[in-house]
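Just one protein chain is left out here, and the rest sit where they should.
After this line comes chain A, so read on.
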Amino acid sequence: MVLVLAIGDLHIPHRAPDLPAKFKSMLVPGKIQHIICTGNLCIKEVHDYLKSLCPSLHITRGEYDEDARYPETKTLTIGQFKLGLCHGHQVVPWGDLDSLAMLQRQLDVDILVSGHTHQFKAYKHEAGVVINPGSATGAYSSITYDVNPSFVLMDIDSLRVVVYVYELIDGEVKVDKIDFKKTATATTHSAH
């Protein structure tokens, strides 16, 4: 059982002062094995904070990130899954699932995590899953109106991944979960 935090588009301090208090109290060091971050932190302080939660931190570059050295895309293997990471402003049209699927094929990954739209999405297709963890601070987006703060926690266990999405709606944290199974050649979706 490997816990992976998918988080991004915090836009601190340009669009938000800080993570919501309720999220901060949930994100405790030592519980998570990997953090994958879609980008747009934007400052070193946020990087340091995430690093303090978990030393295995993977970040791709968002267009407002202060540190220009983050890569455009990143891939990593966790358990039986290949994960791909990309901020998403490079994939036009923004938020278009078919275009994202193309990127997924290009990176040859089972799970593609990307952001930019600030809207949570978990989309499965025959070749895998596309996940957008949304904006952890609920930052303003030109693409999405009424952004609720959200992040995603993936529980990867050999051929199965459970995706938990945490959303802050009207001051309360709501959790939802989606199951994905991977077979040797293809993924199937099990309804829950």
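Going forward, contacts are C-beta pairs under 8 Å (C-beta built on N, C-alpha and C of every residue); 3 or more make two chains touch, one makes a residue touch a chain; residues count from 1.
Criterion: contacts and distances are computed from a predicted model.
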Omitted chain, identified by the protein name its UniProt record gives, among "Integrator complex subunit 11", "Small ribosomal subunit protein mS29", "Adaptor related protein complex 2 subunit mu 1" or "Vacuolar protein sorting-associated protein 35": "Vacuolar protein sorting-associated protein 35"
Selected residue (touches chain absent from view) among A:Y49, A:Y140 or A:Y164: A:Y140
Missing-chain contacts mapped onto chain A: 11-18, 21, 43-45, 63-64, 89-90, 92-94, 98-99, 101-102, 104-106, 108, 125-127, 139-140, 142-143, 145
